[in-house]
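Comments concern the structure below.
Apart from one protein chain that is not included, each protein chain of the complex appears where it belongs.
Each chain gets a letter, A, B and C, in the order it is written, and its residues are counted from 1.
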Amino acid sequence: MTGGEVVVETLGSKVLKGNPLGDPTRREIAVYLPPKYDPNKRYPAAYAIVGYTGTGKSLLSVDPLGEDIKSKLDRLIRTGKMGPMIVPLPDCFTRVGGNQYINSSATGRYDDYLRKEVIPFVESRYRVGRRGIWGKSSGGYGSIVQGMLHPDTWQALADHSGDSCFEFCYIPDFPKALAAFREHGGPKGWLNWYWRQPNRRREEFFQPLNTLGMAAHYSPNPRSPHLGIDFPFDLETGEWRPEVWARWRAWDPVNMVERRWRALRRMRLVYIDCGTKDQFNLIWGARTLHAKLEGLRVRHVYEEFEDTHSNITYRYDASLPLMWRALAR
Amino acid sequence: MTGGEVVVETLGSKVLKGNPLGDPTRREIAVYLPPKYDPNKRYPAAYAIVGYTGTGKSLLSVDPLGEDIKSKLDRLIRTGKMGPMIVPLPDCFTRVGGNQYINSSATGRYDDYLRKEVIPFVESRYRVGRRGIWGKSSGGYGSIVQGMLHPDTWQALADHSGDSCFEFCYIPDFPKALAAFREHGGPKGWLNWYWRQPNRRREEFFQPLNTLGMAAHYSPNPRSPHLGIDFPFDLETGEWRPEVWARWRAWDPVNMVERRWRALRRMRLVYIDCGTKDQFNLIWGARTLHAKLEGLRVRHVYEEFEDTHSNITYRYDASLPLMWRALAR
Amino acid sequence: MTGGEVVVETLGSKVLKGNPLGDPTRREIAVYLPPKYDPNKRYPAAYAIVGYTGTGKSLLSVDPLGEDIKSKLDRLIRTGKMGPMIVPLPDCFTRVGGNQYINSSATGRYDDYLRKEVIPFVESRYRVGRRGIWGKSSGGYGSIVQGMLHPDTWQALADHSGDSCFEFCYIPDFPKALAAFREHGGPKGWLNWYWRQPNRRREEFFQPLNTLGMAAHYSPNPRSPHLGIDFPFDLETGEWRPEVWARWRAWDPVNMVERRWRALRRMRLVYIDCGTKDQFNLIWGARTLHAKLEGLRVRHVYEEFEDTHSNITYRYDASLPLMWRALAR
Partner (left out) sequence: MTGGEVVVETLGSKVLKGNPLGDPTRREIAVYLPPKYDPNKRYPAAYAIVGYTGTGKSLLSVDPLGEDIKSKLDRLIRTGKMGPMIVPLPDCFTRVGGNQYINSSATGRYDDYLRKEVIPFVESRYRVGRRGIWGKSSGGYGSIVQGMLHPDTWQALADHSGDSCFEFCYIPDFPKALAAFREHGGPKGWLNWYWRQPNRRREEFFQPLNTLGMAAHYSPNPRSPHLGIDFPFDLETGEWRPEVWARWRAWDPVNMVERRWRALRRMRLVYIDCGTKDQFNLIWGARTLHAKLEGLRVRHVYEEFEDTHSNITYRYDASLPLMWRALAR
């Protein structure tokens, strides 16, 4: 069965040089090229950004009970659900477990990296027309935030089960994160210990890793002794710190949209979906976002589906053809 | 084995007349009298207030793997761990599943009921010296709040695993509560439906019941169509309502203590403990409270123990003798 | 509201003298007498036997979200759902956590105790007509086993969510039991350690306690160094011991019924129900039992209901009136 091709290239970053976590500046980027790719033609490009604890290439994982991204794109194109499209899969993984795709003094300037280095790199090699950005979870978050911040860069976005309504998706993890930090002498001690573990996907690691990562993105503070990060709770007693939480809230899409809706109006596609049983409670953020976009008269596609946050790559069947249409027409 | 006696009496309340939930105004009150109770002597009284979904008589439940309150009191007195004490067990149960032992336009004036009716009723029948108040969970919350609000009434308090640090103990329940309310046409619809269920202790009922109950106590609003209650989230979309949450926070012991610490200084005993594995994350509230009391130089006993929130009546062995000593000396 | 009365009496046992677990031979028995009990009249008696980790008096526990047994009986009689009935609540608790209501060299002769001491004791004090036996869980198990073994003693039985299909209700607990025993130097070491714990209702204790208790009932062996009990697995490696398991199977109601169906035919009521979501998988035992009774033409009432194993006392509303009718007519 002839299909497209995945090319893996390597990109050296200047933006990430000297990043505070010591993460690599040379990064692989996998690029899906559609079947019969013709270097003389121009194609729409749908940049994929992935969820926390993943990297671009994670989307390529083979699953005999499911469908990897290459098989999916091949099939959607072969069956006429969409036309040919380039799909770059950049690597934005960091030592705090992933990326929210924004600039932060505690992680690095990944927003800049994405727009000022990944895009030029890809588009110097492949002829790209309009650009979209899409992803799930942190990748969904990054997509809608990129759309709100950079309407000149992106013409379409798809936010699948993206982080939002932070009270419901993050706060429930805090007590377990607090306990883990405390046990290991603080977030820095925990992170060092964490990276020495042979199995870093134990369930009980998720809450401290995710909490640490989110704080690194939303409330960095170069003067903090805790990896340059402020936390919305006292690390010893757990006392709530409303002033830090307010900084997180400023990055919540349901709040950002009130300032940034004009950017979204400029998109050719704003696609949002979420599972009604999302175990991170993201359905409430999706509903709030949907209601606000309605109120602000921002045209968008909104879907709910009966599933959780896990193993829902089949949802890309709904968004990718719409994205292709939005970018190609 | 001769022990004390539990007398069950009935008390008709004026304070609760016309309460908004239609809860009974005639209530039973069980009163533990120590062995060899002598009506001519004066005894300290340790008023027990119970956790959510309980009533005073719940403490009398027999458990062959544990110890009911009567057996415990008998044993503590018999073995000399403490002297004779009267322990009244009032009933403050309501249609929203329990009580936080404060006045609320949405539930009734239970703070008044406790102080202006229960105490006089008990003390008209039994000769009482000093008074303490104690309890677990919502009863622990009620105890420390009663102490902070009414230092003229109480001379000692014991707060076992009491509600506090509301961000951690309540917010994680909200998503499930929201989903339940939404499925049943709002909190009022849910509550009516709930009381028609034959089994009202299904696990999935806890979050909506508790959330409804806490909102009824912390953010009542006579003008709200939802049982006269405001909720810290939009009932349709889940959008966070910071202004309602601020009202909850005003009732959080870790915040109240900053205004009310002088009252606690007047107590002969302030006892606080919590399990390090408390599944409602109350350990963080306990730690915060402890740190603040230290900072404010309020003398108190603070203990952590390795256990969860469940089946921890053995902790009363630590507090009751201290309470007796505080009240009797 | 006038209702019946619960009288608590004390019974000294000869049968239990020298029982291997050192359990008390003097036991309390609570007896529910219906409203307007007339000592000159004869009443049907429905003996209640309780589930594992309970004792007769556990049924009296007050629950403001539910209904204790006294309130239930009062209500069923008051509303005419059934006529007046005596309900004895004997205590058969043991050091291994409860009772299956059969004789065993490892626990004591509780079958004999029930029939040769409890019944005569009750019926020397109260005038009893026909007798029924009922209970939930281990009490359900005990009820149907009593019915199969002693059709001259009992004229009716109700088996609510009773142990059966042992492969599904017991084997899943074995791995955790094994691990606990191994950690504490075997079942005996574990049991001693267990009774020193202040909180004996921690979730993780259930599997070892229940497994130990069931083995004590189904595969006692006076020559075993492990509390006089054989286990269906090797205590060191977990290796399966089919010959011991065969002894358990002989006590499984779904197997016993093939030998003992004639006894059940003599009952005036055989009532069986189970929740479709029973977390101990008892629904499959109930379905098997039902199918076999159908095949053997044993008249019985069979009901399934949508609930778990927990907090289902409301099911007694279905069985007790039927039992009264069976015993009284």
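Going forward, contacts are C-beta pairs under 8 Å (C-beta built on N, C-alpha and C of every residue); 3 or more make two chains touch, one makes a residue touch a chain.
Since the model is a prediction, treat every value here as computed from it, not as a measurement.
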item	value
Displayed chains contacting the withheld chain	A, C
Touching the absent chain when the full complex is considered, from A:Arg200, A:Arg262 or A:Arg299	A:Arg200
Residue among A:Ser13, A:Thr55, A:Asn210 or A:Thr288 touching the omitted chain	A:Thr55
Hidden-chain contact residue, picked from the options C:Phe206, C:Trp284 or C:Tyr314	C:Trp284
Touch residues of chain A, complete complex, unshown partner	53-55, 57-58, 60-66, 91, 93, 97, 198-202, 307-308, 310-312, 314
Interface residues of chain C (partner: the chain not displayed)	165, 167-168, 171-172, 174-175, 178, 233-234, 236-240, 254, 281, 283-285, 287-288, 290-291
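Here is the rule we go by: only the chains that are shown with their structure count from here on.
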item	value
Chain whose average C-alpha position is farthest from chain A's own	C
Between chain B and chain C, centroid-to-centroid distance (C-alpha), Å	35
